[in-house]
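Structure provided below as structure tokens; questions to follow.
Of the protein chains in this complex, one is absent; all others appear in place.
On to chain A.
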Amino acid sequence: MARAVNNKRRAVVTLIAWAVGIAIFFPILYTVLTSFKTEAEAVASPPSFLFFDWTLENYAEVQERSNYFLHFLNSVVISLGSTVLGLIIAVPAAWSMAFFPKKRTKDILMWMLSTKMLPPVGVLVPIYLLFRDASLLDTRTGLVIVLTMINLPIIVWMIFTYFKEIPGEILEAARMDGANLWDEVVYVLTPMAIPGIASTLLLNIILAWNEAFWTLNLTAAKAAPLTAFIASYSSPEGLFYAKLSAASTMAIAPILILGWFSQKQLVRGLTFGAVK
């Protein structure tokens, strides 16, 4: 009897949960659907949800009119570049803090995290002027530098917590067996740290891909990633909903897929360990 009641309750809760989930997801779903409509159909009243003539012309047109691929490539280069560069700087630092903690290690870590809390607008003017003088405005290099620095605290923090989970005894055992520092890093630490590093990589690509303060302020056309390119649709001419949807769908699809894999890292990376 209890089983039947439980199943009934479960069915009701399932129904509610699915309804809520679909409602929250609906704007994304609707964008994807609209990307396959003609412009006339995209603004038709009543709106159609499934029964319209599906077309791919928007995707072709977005590419033709605005060189979409260039902006997509910019996003890839900037998010991957800044994440890899960040990892190169962060891994040694995190290694040092996790395995050779000093009296001030905790303070250094806290200070690093606190820089992430600085509002970007507090340094907008100087960064803009420095970049202008160094000819870094509207360049991929410039954005890679900025995003590396922006996300470095999160990268250091995440790698540090993953390193902390590696038991110290393993390192000591390796040292007992005569492993030197190099062997220790290459043969013991790295293999154990790879899952953590991969998760960090994933989360930071997502954060860099979606970053929309510096990318909007420091790029114009040449180096504009998708965030800035999509923003150009805010002052459109004529009918554009279907094209906006196509451009948007392509911009968010890769990250939605990556995001699916990174739910857990999201909590770890963005709460700085304050929630476990």
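Note that contacts are C-beta pairs under 8 Å (C-beta built on N, C-alpha and C of every residue); 3 or more make two chains touch, one makes a residue touch a chain; residues count from 1.
Convention: contacts and distances are computed from a predicted model.
Not every chain of the complex appears here, and the one that does not is recorded in UniProt as "Sugar ABC transporter permease", selected from "Sodium:proton antiporter", "Branched-chain amino acid transport system ATP-binding protein", "MxaA protein" or "Sugar ABC transporter permease". Residue A:F272 is the one among A:F36, A:Y59, A:F72 or A:F272 that touches the chain not shown. When you scan A:I78, A:M158 or A:I206 for touch with the missing chain, the hit is A:I206. In the complete complex, the residue from A:N67, A:T115, A:S135 or A:T190 that touches the missing chain is A:T115. Contact residues of chain A toward the unshown chain are 10-11, 13-14, 16-18, 20-22, 24-25, 27-28, 30-31, 34, 43, 45-47, 89-90, 92-93, 95-97, 99-100, 102, 106, 108-110, 112-115, 117-130, 149, 152-153, 156, 172, 181, 206, 209-210, 212-213, 216-217, 226-228, 230-231, 233-234, 240-241, 244-245, 248, 251-252, 255-256, 258-260, 263, 266-267, 270-276.
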